[in-house]
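Next up is a structure, given as structure tokens.
For this view, one protein chain was removed and the others were kept in their places.
Letters A, B and C name the chains as they come in the text, with residue numbers starting at 1 for each one.
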Amino acid sequence: MKAYQIEDFGLENLRIADRPMPESGPHQVLIKMQAWSLNYRDLLTVKGLYNPRLKRPQIPFSDGAGEVIEVGPEVRSVKPGDRVTNTFFEHWISGAATDETAQTALGAGRDGVLAEYVAVHEDGVIPMPGHLTYAEAATLPCAALTAWNALVVEGKIKAGDTILTLGTGGVSIFALQFAQMHGARVVITSGSDEKLEKARRLGAAHTINYKETPDWGKQVRKFADGRGVDLVVEVGGSGTFNQSVAALRRGGMLSLIGVLAAGGEANILAVLMNGIRVQGIFVGSREMFAAMNTAIEMNNLHPVVDRIFSFDNVKAAFEYMEAGSHFGKICIRI
Amino acid sequence: MKAYQIEDFGLENLRIADRPMPESGPHQVLIKMQAWSLNYRDLLTVKGLYNPRLKRPQIPFSDGAGEVIEVGPEVRSVKPGDRVTNTFFEHWISGAATDETAQTALGAGRDGVLAEYVAVHEDGVIPMPGHLTYAEAATLPCAALTAWNALVVEGKIKAGDTILTLGTGGVSIFALQFAQMHGARVVITSGSDEKLEKARRLGAAHTINYKETPDWGKQVRKFADGRGVDLVVEVGGSGTFNQSVAALRRGGMLSLIGVLAAGGEANILAVLMNGIRVQGIFVGSREMFAAMNTAIEMNNLHPVVDRIFSFDNVKAAFEYMEAGSHFGKICIRI
Amino acid sequence: MKAYQIEDFGLENLRIADRPMPESGPHQVLIKMQAWSLNYRDLLTVKGLYNPRLKRPQIPFSDGAGEVIEVGPEVRSVKPGDRVTNTFFEHWISGAATDETAQTALGAGRDGVLAEYVAVHEDGVIPMPGHLTYAEAATLPCAALTAWNALVVEGKIKAGDTILTLGTGGVSIFALQFAQMHGARVVITSGSDEKLEKARRLGAAHTINYKETPDWGKQVRKFADGRGVDLVVEVGGSGTFNQSVAALRRGGMLSLIGVLAAGGEANILAVLMNGIRVQGIFVGSREMFAAMNTAIEMNNLHPVVDRIFSFDNVKAAFEYMEAGSHFGKICIRI
Partner (left out) sequence: MKAYQIEDFGLENLRIADRPMPESGPHQVLIKMQAWSLNYRDLLTVKGLYNPRLKRPQIPFSDGAGEVIEVGPEVRSVKPGDRVTNTFFEHWISGAATDETAQTALGAGRDGVLAEYVAVHEDGVIPMPGHLTYAEAATLPCAALTAWNALVVEGKIKAGDTILTLGTGGVSIFALQFAQMHGARVVITSGSDEKLEKARRLGAAHTINYKETPDWGKQVRKFADGRGVDLVVEVGGSGTFNQSVAALRRGGMLSLIGVLAAGGEANILAVLMNGIRVQGIFVGSREMFAAMNTAIEMNNLHPVVDRIFSFDNVKAAFEYMEAGSHFGKICIRI
């Protein structure tokens, strides 16, 4: 079967290879993959920036969807013919993450899912919401679940809350959708007026072009009744942290998300004086995923897919991501 | 000024009297009342069934809305001209209820608000959502806040949840609205197909006529993916408790609400074996009220007012409530 | 190997039989059992009162401890030589209980552990605290974990809290110990002054003989600063529920525990008016068990073992339990 491999670091060394068909053990599920989605983590991984000691060759990608074609004799939760996604962590079922479950993340340390066929333990497979296409479902394992964990599980979002999302990448747009699903109001930032207009059409209450308003923290606070927002989905690069803190209300929560968030000197004093909670978010468990899927299906939510590339064009997809002009998720379809 | 008084128990002894204009102390707010809403508790109080030792004469009603016309020199949170509602408890500001704050409930032990003018401590006054009429706002202090406390504060409702509400009274219809505001799904019961049809139009996903399906617990469970609902808003009379328990999922929550809920032998064993939480709900704090008002305004929610009676017709309003054919709230307007 | 079997209901039909040595599958652990503890559920099961449709013959008991003598090739968490207990549910690892995990309770529907050798999935095995004897460790799976779940997981007990435990059975005495471990104060009831004296020696702050003070709810409230206790561990028979509610503070929690708790007409109105939470507790997950074991070891806690019977004397142990004169747990030792 065909699979992409990071043969060496650099986009030019990501190549389609012939791999033996995976054999599935007694607890495993064999999936004929149909679609995938890209995360910024994948780009960093391919370039050697996520884990410089990554063993190569390695199959990248944490997110995919497909059809179950075979299950081991011990598998109980899915059957051939089921439309499924894999989970980001193969073995984080429920409860608190542990060092062991955290090591079962796919696509950056162990082979990921960018292959025609994938065999994973049934712990790592979950039926997809019935109304979604494979490409839409492929956006869920990392970006959607991260936003869900930040807003719903840790953030305990409720109607009447105001949240701030930075930019218009996958996590941010899911946060926009999930917040509205809960009767909350969204302020969104971007450097592009065109993207902000799209965000408004998706329901954002207030938008800020951070290029025009570099000191946007104060402006966000004004939008939030002068009191500050309840929650920030912080996916930004250096420099955004302190603006995010300035945007928050006393006792508010800043969700630290995504590998972009590092860098800069954090205004720890403001965190302290305002009783702010900075919560690291690293995707989520299968139990959270199941709850999210129920919500997605019940509310007929469709993920925002910016563009779909073919399996042969993964490099072009990465280049498109790097250009940064997307809004929502970038997908691959076989 | 004119005020209704319970001179003795019985609807026939509820009379309009002349009362001196209330004087407002340094922390008090004088409100020219514009509208009120009825709660079942008021009917029981007037009839002597809520508190048989109630001192008479006493002004009934816990819920009203009006315009601030005067404030004491120490008042900071409102000013003349503000449109406000009173709170159910004059002094439950935030945190846990205490025996002291619980004793400050209006209209059943201390004079209530069914008068032309009312003076209350500023702790007991809250600005009403700007888009509501006085009659709509007058529905909030007891029924809406009870539903909010049950679903949002204690129930931590989230998108994808399924809740069950019993009947179509004030609390149940607010629960229907608040659940949907959070992306949750609602199953509702009633003895009237006409009311169930109204509930469907308001967004209920599933309806059950309990007269046709006396054993409705099982049926509700089926509607909730065979697993059971996450939360029941239990306002029913005797006999509903065990059906509600049967409708709940393992680990689900049954909110005990309203003075109707007593009676019958409870299936305590099922509560135990299924890890169910039975949570008594007694209205809520001012802090919860403020959060609810923000949610109501943000989501442009309008309370469902079934019928508005004039100030002179409070007895007719009580009789209408007693007949039980209302859907949502019954109000009084000056 | 030898194993007890419920051949038919009734203590007289509980007999030692010869059973084939259990074979352990790839994920299973074979334990040479060393000790067991009795729960009231076991007595009811043997008599046919817990589950009248129980398939027979069936091996009873949910609680045991022993030494691992063999593990399947897939087992990762334990190895031969480890001293372990089994868990009450073979497959409730973490997160919320589900209908599926709830059906994996041992000893009342599926074979339990009252046998010389037991094979269970590694999910259902947990290393015992190092400082305990096998008999002490055998008390943990049901009674200790139930008390831990009630007080720590659901009850979020903290220093300064006051709790009430009813009687001096296994769960109640663990509750007494765990409460003190958290800096909380304990009121305990019993019908025996001798047992109350023992409880005082174990650290109970206040004791009540319910035979002398049938209306003990009020008395407990007085002990709790006139305000009421924060939590009741309700394991009593009919009639205790309403006294427990009377003993609770506004917003307090009543943990419904054990198969004794059914019966009587519950004062639902008091639950409602005082915002009380009635929480069904049905043992707990493996994740909770691990946390409890850490606490037990860190605090050098020893379970209170009333009496140890030999493997040949299980019937005598049941009769001793039925007589009700024990204080803490009754154990069996090979």
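FYI, contacts are C-beta pairs under 8 Å (C-beta built on N, C-alpha and C of every residue); 3 or more make two chains touch, one makes a residue touch a chain.
What you see is a predicted model, and the numbers here were worked out from it, not measured in a lab.
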item	value
Hidden partner chain, touching residue among A:G10, A:P80, A:G191 or A:G251	A:G251
Listed residues C:L11, C:V78, C:M273 or C:A291, member touching the removed chain	C:A291
Sole contact to the chain not displayed, among A:S192, A:N274 or A:N313	A:N274
Touching residues on chain C - with respect to the absent chain	152, 156-160, 178, 181-185, 291-292, 294-299
Hidden partner chain, residues of chain A it touches	96-99, 102, 227, 241, 250-251, 256-259, 261-266, 268-269, 271-282
Residues in chain B touching the chain absent from view	26, 93-96, 285, 287
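We take it that only the chains that are shown with their structure count from here on.
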item	value
Leader among chain pairs (count of C-beta contacts)	B-C
Between chain B and chain A, distance of the C-alpha-averaged centres to the nearest whole Å	41
Inter-chain centre distance, chain A versus chain C - centres from mean C-alpha coordinates, in Å	42
Where chain C touches two or more other chains at once, by residue number	96
